[in-house]
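Every protein chain but one is kept in place in this view of the complex.
Here the chain labels run A, B and C in written order, and each chain numbers its own residues starting at 1.
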Amino acid sequence: MDLDDIFTASVFASAIRLATPYIFAALGETFAQRSGVLNLGVDGIMLMGAFGGFYAVHLAQTAGVMAEPLALLLGVLVALVVGGLMGLAMAFVSVTLQAKQGISGIGVYLFGLGLSELLFQQWVGTPKSVAGFPRISFPILTDIPILGEIFFHHNLLVYVAFALVPLSAFVLNRTTFGLMIRAVGQNPEAADAMGVSVTRVRYATTIIGGMLAGLAGASLSIALINLFQQNLTAGQGFIAVALVYFGGWRPLAVAAGAMLFSFVNALQLQIKVIGADIPSEFAVMAPYVITIVALVFATKRQEQPTALTKPYERGE
Amino acid sequence: MNQAVGTSLAARLNRLVDFAPVLVALLLALLVSSVLLVALNADPLAAFGFMLEGAVGTENATAETLVKATPILFVGIGITIAFRGGMINIGGEGQMIAGALAGTTIALALGDARVPAEMAKAPGAFDLVIVASALGGGFLAGALYGGLAGFLKAYFGVNEILSTIMLNQIAVQMMNFLLNGLLLDPAVAGFNNIPKTARLVTAAQLPRLALPLGDPWVFARTRLHWGLVIAIALAVVIYIFLWRTSLGYRIRAVGENERAASYAGIHVKRQMMLAMFLAGGFAGLAGVVQVLGLQYRLQTDGSPAGFTAAAGFNGIVAALFGGLNPIGAIPASAFFGGLLVGAQKMQREIGVPASLITAVNGLIVVFVVSSEIFILQRSKRRVSLQETPLAPARASAKRADSPDPADEPTAEEAG
Amino acid sequence: QDVFRVAAVAPSATNDLAFSQSMYDALVAIQMQMGEDNFQFDFQDGTFIVDDAAVALREWAASGDYDLVIAHGSQFGSVVEELAGEFPEVSFAWGTDFNTFGMDNVSAYNAAADQGGFINGAMAGMMTRSGVIGVVGPIEVGDAKLYVDGFVAGVGAVSEATVNVVYIQSFSDVPLATEAAETHIANGADVLTGTAQMVVGPIAVAIENGARWFGTQASQAELAQGAGVAFQIYKWDVVLAEIIANIQAGDLGGQSYELTLENGGLVIEIAG
Partner (left out) sequence: MNNPKTHLLPTGHARIESLTMSGIVKRFPGVLAADKIDFNVRSGEIHALLGENGAGKSTLMKMLYGLYHPDEGEIRINDKPATIKSPIDAIQRGIGMIHQHFMLAPSLTVAENIALGMKSSRGFQLDLDVVSQRVIELSDTYNLKVDPRLPIWQLAVGEQQRVEILRALYKGAALLILDEPTAVLTPQEVAGLFRILKQLAADGHGLVFISHKLHEVLEISHRVTVLRDGRRVDTIPTRQATRPKLAEMMVGRPVLLEYAKNPPDPREERLTMRDVSALSNRGATGLDAVSLRLRSGEIVGIAGVSGNGQQELAQCITGLRDVTAGSVMINGRDVTNAPPAALHAIGLSYIPEERMIDGVIKEFSVAENYVLQDHGHPKYTAARVFMLFNKIREACRRAIHLFEIKTPSTETLVKSLSGGNIQKLVLARELSRDPGVLIAAQPTRGVDIGATEYIHKQLLEERDKGTAILLISEDLDEIRALSDRIAVMYEGRIVGEVVNENVDIEQLGLLMTGGE
């Protein structure tokens, strides 16, 4: 077997697509965790976002009341709102009510998993596809050999996801809001004493995390797969949480982790397609193994939020 | 004193009232769920009636609740150890699978070796050697798998949340691979069956559990098995281990404060690995007990939950609900088991989709865990009202001229 | 009192366009045939957890209210084996498998999925222009493997086309199945097929890339608009009717049944 057959341009393009939902969700989770909130419910929120976005587009398109781009925009908005609401609920439960985050997150996950499927069954029935975000063809760029296929033939949400990476890094490291987030996640007492509202910051990040998780879901249901089915995300939200740890809470490294994981996944599919004789089980296992191995050898610069999972209450 | 009786009764009532928030939370969760039910044209009252009935309504229901709770409890005990050692173990699923793979292999091999073919299906041929070896092997395999995450954390700084989530997937693929090959039931090889091992001989099975409380014995015709007893006994053992032994102390010390622990001469890395080793071991036990006590063979539908019934995750919930105390994990897993089993009954009886059940379970988990703050606040308030302030030591200290104890403010004055 | 009562568990949702739906549709079809006064059924879906199914099956068996208890999913075999021993007066059916455990109250049913697979494959082989065909499978067992093997044989019988097969090790992972299909397309496939409930993803990929789609288990024609060519449909009602008739005649089981093209249990639906 030839290496050229394995490392094709399409594998790289495939990795970029696969990484998209992880990047959205993991960036959102990075915000939440940086402020001290571990949201294990990401997968459930993704599902709700995926369904919300899908359903909005489905309705708009079947009713034909809207121009295509508007319908898609509506889908994105609905996903953001649904995700934001789920994030708000998570924030209320874990910040205001100080519930243990490990459990409340699992509760949110179950709720999202169940409700998205229920609504889908009641309102839609069987899987139906929508016309999702089309692949964009850029003049000239798309036609560049190899590079064009890898980078310049994706749908809009893919680009949004990757654009969010430096933006998130900027917000976290270079803005007053980001400073508050980092302080609140490290030493909420100190932030509080400096007049930063721990509650408000954590609400904000958890809601942002929810919105991005919702968008992650929508990137599947109205951009990459263009339909909804029960448990559409197949546990991607949990992998996204893991990737936050992989990246040591730094957006760039988190995205790098998402890319590595997705790349190995794309690679294993390619290797199977071209007929390599390795057991499927090991092929499917590969991204997980390599992600761990990579972290073993990576130099770990971490920005561990020490107050992670710890509800804040003044010492009264 | 009469008054003393009065106060202790009041105190006890007070403590009972503590659980009121949980009940209120449950009711609220059910109320919200009712909205969903009504939207589906179902009668919420009847629905929740079925839920309760399904959880504890009959002998069989109660048994099923306990059967469901058993692996959750095993995992919950392990998660408790891990958390106490400062390790967040999301790897219960994978460790269960590791334990089940090893335990089943041992049970099958020893079953072949120790039980003559003609006896293999004879009832009551319980063989302690086989069962104990399988349980031990399951524990060890789970422990090594969990310990791997501990090792990676201790020596390579690989975050355990990341590694355990990844190791779960790896374990599933390992299981799929082995069950479809090496461990495949020879009787069905070549038939394209679902990947599964051969069935355990009776001697290798955990016996069913019944209580001599009537005739026939209670639970005699249910699937309740000795796994529950083992789990409860181990919960007590681990309680003692954590709070009464020096090794347990070391694990907790590392979990609370690594720096102070290393100052105290505790080998921090070793405790991390040990905590994960034990946590994995208990998850491994959960896995092997599911096979030996319930399913009698290991099979896979390709996903982890098909085998583990998500006990690896639910154990986290049980451990946290149980206040990270192995004894507390017992009622917590029973509650959770009842919730899961009862919900299934509700689905069956009123014919709502399974997804509704999942959503309702999520609501209940969220509401109940949110109610804890109200319990906490009540108990805090009580402490501040009841206890006398400042150190008793002070009054009795050997300072000749220590202030008159009467000088100290007392609760009465304060309150 | 002559109502025939059936209870069934199935691992995924009743509208999965695949395995569970095929059984649900069959029960509905039987009810239509026999009439609601004569046939009623309880159906618990989403019991991908074997123990949950076991609880339901045990309860139904113990209640004595049902003439037939169906465990739809080959992972339920052990449970059926045990319950059938414990409740010899209750009739059980399960699949997909042939094994009745030598018991008189167990029926097993199976689908000769390779038959329709062969036909689908032969059509695909004739249809492909690029000479590359992609298959997305779940795990390499059961009727999934049967179907895929039949499909590959069918292609081989009519053409020299390459068939690339990927098993993604999951019945439900839609994103991965989708990307597997994309990978097929990137490697030149212009015809796709697949089995299990995650095929909705590959179907969408086929539509988007102008590839043709062959399906199995249930009709996916509506979803696969434009791309769909042919679907092998499981008509479990064919074997169910037989099983029911036998039970009504006092024969609780002991046989295994198979859906075939010949007995009408397998039907190839050609998309309109």
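Quick note on the criterion: a contact is a pair of C-beta atoms (placed from the backbone, for glycine too) under 8 Å apart; a residue touches a chain by one contact, two chains touch by 3 or more.
Since the structure is predicted, the reported quantities are computational estimates derived from the model, not experimental observations.
Engineer: Omitted chain: which shown chains does it touch?
Structural biologist: Over the full assembly, the chain not pictured touches A, B.
Engineer: Hey, which of A:194, A:252 or A:296 is the one touching the hidden chain?
Structural biologist: Hidden-chain contact among the options goes to A:194.
Engineer: Of B:34, B:58 or B:262, which sits in contact with the chain we cannot see?
Structural biologist: Hidden-chain contact among the options goes to B:262.
Engineer: Check the options B:126, B:249 or B:374 and report the residue that touches the missing chain.
Structural biologist: B:249
Engineer: For the chain that got dropped from the picture, name the residues of chain A it touches.
Structural biologist: On the chain A side, contact with the omitted chain comes from 174-180, 182-183, 186-187, 189-197, 303-304, 306, 314-316.
Engineer: Can you list where chain B touches the absent chain?
Structural biologist: Spelled out for chain B, the touching residues are 240, 244-247, 249-250, 252-253, 256-257, 259-267, 380, 383-384, 387-394, 396-403, 408-409, 411, 413-414.
Keep in mind that, in the parts below, only the chains that are shown with their structure count from here on.
Engineer: Could you tell me the least number of steps, going only between chains that touch, from chain B to chain C?
Structural biologist: When the steps are counted carefully, the minimum from chain B to chain C is 1.
Engineer: Between chain B and chain C, what is the gap in Å from one C-alpha centre to the other?
Structural biologist: Distance between chain centres, rounded to whole Å: 36 Å.
Engineer: Among the residues of chain B, which ones contact at least 2 other chains?
Structural biologist: Within chain B, residues 173, 176, 180, 353, 355, 357-358 contact more than one other chain.
Engineer: Which chain C residues reach two or more other chains?
Structural biologist: Where chain C meets two or more other chains at a single residue, that happens at 13, 139-140, 169-170, 172.
Engineer: In their complex, what parts of chain C are in touch with chain B?
Structural biologist: 11, 13-14, 42-52, 54-56, 58-59, 62, 73-75, 77-78, 81-82, 97-99, 138-143, 145-146, 169-172
Engineer: Which residues of chain C touch chain A in their complex?
Structural biologist: Residues in contact with chain A: 12-13, 15-17, 21, 134, 139-140, 164-170, 172-176, 178-180, 182-184, 186-187, 197-198, 200-201, 203-204, 207-208, 222-223.
Engineer: Hey, which residues of chain A end up touching chain B in the complex?
Structural biologist: Answer in residue numbers: 44, 89, 93, 97-100, 102-104, 106-118, 121-122, 230, 238-239, 241-243, 245-246, 279, 281-282, 284-285, 288-289, 291-292, 295-296, 300.
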